[in-house]
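Got a structure here, written out as structure tokens. Questions coming.
With one protein chain held back, the other chains of the complex are shown just where they sit.
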Amino acid sequence: MNTESVERQPSRLDALTVTVERLAESVFITPTVLALLFLSIFPLIASLYVSLARFKIAKGGFTLTFVGLDNYKKLFLGTDRTHFLGAFAPSTPLSWVIFGGVVVALSIFLARYLLNARISIGGLIGRILLTLGLGGLTWMLTHSIWNGGRLGTLSTTLVYVFLGIFFQYILGLSLAMLTVQNLPGRRFFRVVFLLPMMITPVGVAYMFRMLTDTSKGPFTPVWQALGLIDFSWVNNPWGARTAILIADIWQWTPFMFIVLVAALESQPVEPIEAATVDGANPWQIFRHITWPAILPVSMTLILIRLIEAFKIVDLPNVMTNGGPGTSTQSLTLHAFINWRALDLGGSAAVAYILLFLVTFFGMIFVNLIRQRTVETL
Amino acid sequence: MNTKKMLVKLLTVMIIFGVLVTACGAPATEAPAPTEAPPVATEAPATEAPAATEAPATEAGLIYEGVTVNLLTFVGPQVAEPLQRRGPDFTALTGATINVITVPNSDLYQKALTDMATGTNAYDAFLFAPSWIVDFAPAGYIEDLTSRVEADEALEWNDVAPFFRDFNSYNGKVYSIPLDGDMHMVYYRIDSLAEAGLEPPKTWDEYLNVAKTLNGTDLNGDGEADYGSCISKAPQQQSYWWIWSIAAPYIQSQGNTQGAFFNTKDMTPLVNNEAFKRALEVYKETGLYGPPDETNQGVGDSRGLFISGRCALTMDWGDIGTLAIDPANSKVIDKVGAIVTPGSTEVLDWDTGKLVPCDATTCPYAVDGVNHAPFASFGGWAGAVNAAADEKVKDAAYAFLSYMAQPAQSNADVVVGATGYNPFRISQFTDQQAWLDAGFSQAAADSYLGGIEASLNSPNMVADLRIPQNQKYIQVELDRILSEYIAGDLTTDEAAQQIYDAWEAITEEVGREGQLESYKATIGAK
Partner (left out) sequence: MKRWFESKSINTPSPVGAILSYLILGLWAFLILFPLYWLVVTSLKISSQVAEGPFYIPFVDFQPSLDAWHYILVGDLSKDTLRTFTNTLIVAPVSALLALALGATAAYALVRFEYHPRVGSILTFIGCLILSVVTIYMGVPWQIALVVSAAVFIILLQTIGRRFKRALGNNDIAFWMISQRMLPPVAVVIPIYILFQRLHLLDTHAALIITYVTSNLPIVIWLMRDYISTIPIELEECAAIDGASRYRIFWSIVLPLAIPGLVATFLFVLVFTWNEYLLALFLSSANSQTLPLTIAAQNATRGPQWWNMSVLILLMIVPVIVIAIVLERYITRGLLIGAVKG
């Protein structure tokens, strides 16, 4: 130790530096929190009030008359019921099997929690809500899909979200793994694969409208060859939904792709090298090294995409206007149609139900799956 | 601890002070500012609306020098282009700058409404749909133009067809200036029908017959099967207008003041009866003779199909007439005929809900035993002035709208398809020269203009629904149930019943008495 490392007297500047350092915690996060609060609380509360009111144009401006839960009642019990929840068919054996299976699984889950050591009121309420919610949704879905039932906007949205995300993730992951390999020209593929996401959603919607046109689109010779020239997918509810799903998958797979590429790329290479030296085959490497490494990012990715997917509106609006009938209408499109016709209360009610739905699934996802998977690492 | 108490006291004082200041002091920066032009002391509006085609009177400078008018409409080229083209001319004449702001068509209504309802008033004038007057006028958003119109000779208001004069008024006052006239007509292929020995259809049954016969034949010589009828059926597009063109002749036979939407005694909807159910079936049946993806087509698509020669019949507003003669895009030049929308030989007995045959009492206005009831849907694009703008700006805005609507400009615009303006002045139908100059053949001009004239002169015309909450009746409930019906999810009876129930629910919610009064006022019933 040399003589120059003498203790310095704490100076004013030091004190300031220490304070600034301690404030780092706040400084880093406060601007963000403020920004979010400023622009999010007010619209949230305003929409809540609007959903409990009726909007009317009046002299000099407009009026919002409080009507309580009327708008919600209309959706669940009133004239909008089949539009929103769907038309239910009588139960079939298949629907009983599925519904029964789900109920049993949820009951086991609930029972395990009750028998477990630490129970909290919040946790209990949460899990009961989960059971009721998932059970209700399963009932709704199993009774609308088969046997002459019709899907409402709620069910249609769920179909778009879960089927869409499933395919987007699988495709995105496969493509990412292929592009991460040391292949000449992979940069070209990476850039090309980014393209669909870059197109404005309204543009993608019009583009697919053009592509899927059975009389003017590029696939017309294909339809003719298959003898389908007189059949149009627009007249079939599931055909229309499939077309929208294809467009959705086309557009958003790049989102999964690019995040997974970044995640795969930033994996440290030593464990993989070590495992190969030890004789592991690619599948084992994937399962034990790569998968756990990208799991956290995947979970975030799916959560973000989940939240965005629930808001799908441009594709059904432009491609099919929500048709045939209302079978491709998503919840946001339902809200949008109401809003266009000045039923602001009805529109806000649907939007709030969407908010509850997304929060419901978001919390399920975050609380149960994320923590559990991360813990097993 | 003492410091803390002091701090608390200080803050409390600050708060009280702040609240007092804001409660009492009038915040200076709050007035939503449209334009800064100070209201000039104007004389009576009569002298402020000069005929803009004459040279402005003042020597000291142009009348509206320095005034800017922000005009909101939708992105062109249709409808917006003439405004943008003639804006500079108007500036040269009067000194006012016309700033045309465009937004997507589907969002025009929302933009205009939000702008005025929230007091933003960024726009001084609008080019929009006159059916929106029913929302904007009672709320005092748009300016009452009656006195200006009465004093405006150059506008030649009486040359505007009576129907359009009515449609741009509300409660007897004029709120907008028509620049474009709109109503449905049926267009047919003169050559195809003649070849098959068919007459242009006068009733909807005949229409279906013609469509069925010609469906699957080759109408444009390309060797491929074409369609008998092209009437678009996509949800949230125009189907809620087409259905009324079909239903009107079945429901209304006693003249304009009878109405076709509601029973004028008790405001019950006229949908759960044989007439409307027949109309539903007709509408659905036209789909059998059209393109397979018709349920996903809007009027733009079906129009395109007709112009490229792939349809024998179609129903549309006036655009087809001017588009058909366009040598660049049309494959049906000189092959298009226009007729008043088909009628019916049976009409509704309002008391029994059943269809009864047409005779002198039930169909006093029948032509050759057929009751026609042209449906004036949508009404055409018109210009209105924001009531919250400054006087001088309002005057300038009115002057510009008048300029656009005056025969010198308007007659030139309506003959050109690309402008999107269709005829609305009597002189535009009677003076065929302009049309012939624009490229119509004599036969085409006769047919097209004849069709429009027959429609406008009909004493049994049905006006579009203009009561409060009409969007909810038509664009939300009717459209949804109609699209479900077309998709096969509902039977005819179910659809009619559901429309009835949905409309009754809205009427109950809004107030039956009020709605009945409004309805009777808009159709002129007693």
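All chains are identified by letter, namely A and B, in their written order; residue positions are counted from 1 within each chain.
Everything that follows uses one rule, which is that contacts are C-beta pairs under 8 Å (C-beta built on N, C-alpha and C of every residue); 3 or more make two chains touch, one makes a residue touch a chain.
Since this is a predicted model, take the numbers as computed values, not measurements.
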Visible contact partners (per top-of-document touch definition) of the missing chain: A, B
Per the touch definition above, residue among A:T82, A:S155 or A:S347 touching the missing chain: A:S347
Of A:A89, A:L194 or A:L228, the residue in touch with the unshown chain: A:L194
Residues belonging to chain A that touch the chain removed from view: 17, 20-21, 24-25, 28-29, 31-33, 35-47, 50, 171, 174-175, 178-183, 187, 189-203, 206-211, 215-221, 250, 255, 258-259, 261-270, 272-273, 276, 296-297, 300-301, 303-304, 307-308, 310-311, 313-314, 331-332, 335-336, 339, 344, 347-348, 351-352, 354-355, 358-359, 362-363, 366
On chain B, residues whose C-beta touches the chain left out of the figure: 4, 8, 11-12, 14-15, 18-19, 21-22, 27, 29-30, 32-33, 70, 74-79, 81, 84, 99, 101-107, 110-111, 114, 118-120, 122-123, 222, 298-301, 303-305, 307-308, 310, 319, 328-331, 420
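Here, only the chains that are shown with their structure count from here on.
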Averaged-CA centre spacing for the pair chain B and chain A, given as whole angstrom: 40
Residue ranges of chain A touching chain B (in the complex, touch as defined): 56-62, 78-79, 83, 150, 213-215, 229-235, 237, 317, 319-327, 337-343
Chain B residues within the chain A interface of the complex: 106, 109-110, 113, 117-119, 135-136, 138-140, 234-237, 291-293, 295-296, 298, 468-469, 471-472, 475-477, 480, 483-484, 486-489, 501-502, 505
